[in-house]
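Encoded as structure tokens, here's the structure I'll be asking about.
As you look at this complex, bear in mind that one protein chain is not there, while each of the others sits in place.
For clarity, chains are labelled A and B in written order, and residue numbers in each chain start from 1.
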Amino acid sequence: MEVFGIKNISYTYKGSKNAIDNISFNVRDSESITIIGTNGSGKSTLLYLLDGLIEPESGSLSVFGKIIRNGFPSEFRQRIALLFQNPQAQLFSLSVWDELSFGPVQIGLEKDEVAGRVDDLLRLLEIEHLRDRGPWDLSMGEMKKVALGTCLSINPDILLLDEPTSGLDPRSQVDVIDMIQKLRESGKTIITATHDLALIEDISDRTLVLGENHNLLREGTPHEILKDREALLTANLIHKHPHRHAWFIHDHSHYAEHEHEHLAESYDINNAIKEVTGKMSDIDKIKKLLEHWIEHNRSHRDTYKEWAGKMETLLKEEEANILKKIVEETGEIDKLFLRLKGIL
Amino acid sequence: MHIPDGYLGPITYGSLWAAIIPLWVYASKKIKETMKASRIPLLAMASAFSFVIMMFNVPVPGGTTGHATGSTLIAILIGPWAASIALSIALIIQAIAFGDGGITAIGANCFNIAFAGVFGGYGIYRLISGFNPPSPPFIKGGQGGINSHLIGAGIGAYIGINISALLTAIELGIQPLIHTGADGSPLYSPFPLSITIPAIMIGNLLIFGIIEAVVTILVLIYLRKSHPELIRG
Partner (left out) sequence: MEIPEWLKKQSGVDSRQSTVIKRPKENFLDKTLRHVLSFTEDIMFNETVSAKRGILQGIEPRLKILSLIIFIIVLSLQRSIAGILIFLIVSLSLMSLSGIPLTLFLKRLLPVFLFTTIIAFPASFSFIVNGDPLLFLYRSDAPHNVGPIEIPAVISLTRQGVFSALTLIFRVITSVSILFLITLTTPPNRLIKTITYFMPGTLKSIVSVSYRYIFFLVQKVEQLIMGIKSRSISAVSVPVQQRLVASRIGLLFSLSLRLSNDLERAMEARGYNYKFEVKSSKFKVKDFSGADTIWVIVSIIFAGVMLWKSLE
């Protein structure tokens, strides 16, 4: 059964930023889809449209076979949950427990059942210790877990996930990806927006590539997409100058924020790498990671500088200043890396 | 409740400009004394915050909604003088850059909302909570415990906004008395006090005052939980 039917949808408010330009695709029940694109390509906007938070200016959207004309029927909110990129947006209660019970109470569950669900979620997400904390008190990663918990608490049929792994530490990233896989197996429809190419094979059957012009560039299996260098270059998802790490652990990428040339290379190489790295000890891994961190720390410094300049031309002085501060700090971090390397 | 251009005659808006300018000068002096210069960004943020707070729609029982101005809330959080300046800046930006509220009436609007409203509300709050402020920003200590803060803040917010509204009503209502043409016809707002006062006050006493009080109290409760370093009971 088709759960989303999107036909020629456009959304242009705010001018070119965050817009959607004439996009069509369908999503079937229990399908798992990833939407990839750079920041500002319109991934989040697309998810907002699917969650009925904004309405398309043209084109038609059907959800569960119903054409949406006058806003979302409230039952749909019980069947569709959205994880915001910034989880802060959706956390508004005074404690984590209240946060997780908000949904179940709203759908009319009995007290015991509500408490049961909340306990299950606290265990599932390994956040039992946060139970009585206020959402403002949490780290980014913890907030993301709680926000995911609120999405799951109503047992939706469709999960819309906006950058579910960004801002998480590597272990939590792996946990979240495992969870997405399990939810897939249990028949949930999952649509994930991400700019982490390393993720798409693990969690989706089909990938949509959004271009920087807010249009749909390509659609295909993750494997096909990763092989399509041209589409990825057009979408600005990979850099032209390649850099590679022969040791790269490709199981779940630790480096969500930048893309790797070899992703577009064949699979088998990656699997071979996995084999090798699988046998590495943690000490070896951290050494490799350190090399990677050092290499990137330096190349990122240039990117920060470049963006500080861009921000300045946009009259965004504060942003520019913070970036400049970061540039200064990278020198410090570099020293720390080298110190650690020395010890190891 | 911002008065647009055209409703107030030159004598009225002129004298309110004359009243507000020395207040601004004095407030800046006060801020320099009580606030470290490095806290200037706080003033800018507070002003942006007071601009944006008006965008939040707040429901009240019975299906109506309205918005809060946050004047007493901001005064409690960053001190009344800083709040006055922050709110004035927000009103000026609103008038010139967004065409909301008149240019000639900036003096009047700032006087009513950013001064009378702020100090009225804050004064009541101080009176009820009975606390002596340390250097603003932020509430510390207090003799009556947190509840007297909250009650004081709520009543202060309610009265503060009603003071602003009453002043607005009076300023509009005196127009037909002081500005008339040769044949006795009003040149600016034509309604007498007997109409402007009830017309403006009913909504404020029944709806907007309550919204202001509720928002002020609930936000303070939230901030006390989330930022215990700012507010201590």
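Note that in this section a residue touches a chain if its C-beta (ideal position, glycine included) is under 8 Å from a C-beta of that chain, and two chains touch if they have at least 3 such contacts.
Everything numeric here is computed off the predicted structure, so don't read it as measured data.
Enquirer: Tell me the shown chains the invisible chain touches, ordered by label.
Expert: The omitted chain makes contact with A, B across the full complex.
Enquirer: Which listed residue (A:Glu126, A:Glu230 or A:Asp302) would be found touching the missing chain in the intact complex?
Expert: Within the whole complex, the residue contacting the unshown chain is A:Glu126.
Enquirer: Among A:Lys182, A:Lys285 or A:Lys310, which one is in touch with the chain left out?
Expert: A:Lys182
Enquirer: Which of A:Ser10, A:Asn86 or A:Asn236 sits in contact with the chain that's absent?
Expert: Touches the omitted chain: A:Asn86.
Enquirer: Would you indicate which residue among A:Ile23, A:Leu46, A:Ile154 or A:Leu168 is in contact with the undisplayed chain?
Expert: Selected residue, touching the omitted chain: A:Ile154.
Enquirer: Please identify, in ascending order, the residues of subunit A that touch the omitted chain?
Expert: Against the missing chain, subunit A presents residues 13-15, 48, 51, 53, 64-79, 81-82, 84, 86, 88-94, 102-103, 106-108, 117, 120-121, 124, 126, 136, 150, 152, 154-157, 175, 178-179, 182-183, 186-187, 315-316, 318, 321-322, 324-325, 328.
Enquirer: What does the interface between subunit B and the hidden chain look like in terms of residue numbers?
Expert: On the subunit B side, contact with the omitted chain comes from 4-7, 9-10, 13, 28, 36-49, 51-53, 55-61, 65, 68, 70, 77, 85, 89-90, 92-93, 96-99, 102-104, 176, 181, 183-192, 195, 214-215, 218-219, 221-223, 226-227.
Criterion: only the chains that are shown with their structure count from here on.
Enquirer: Going by the contact rule set out above, which residues of subunit A touch subunit B in the complex?
Expert: Touch residues, subunit A against subunit B: 94, 134, 136-137.
Enquirer: For the complex, give me every residue of subunit B touching subunit A.
Expert: On the subunit B side, the touching residues are 222, 225-227.
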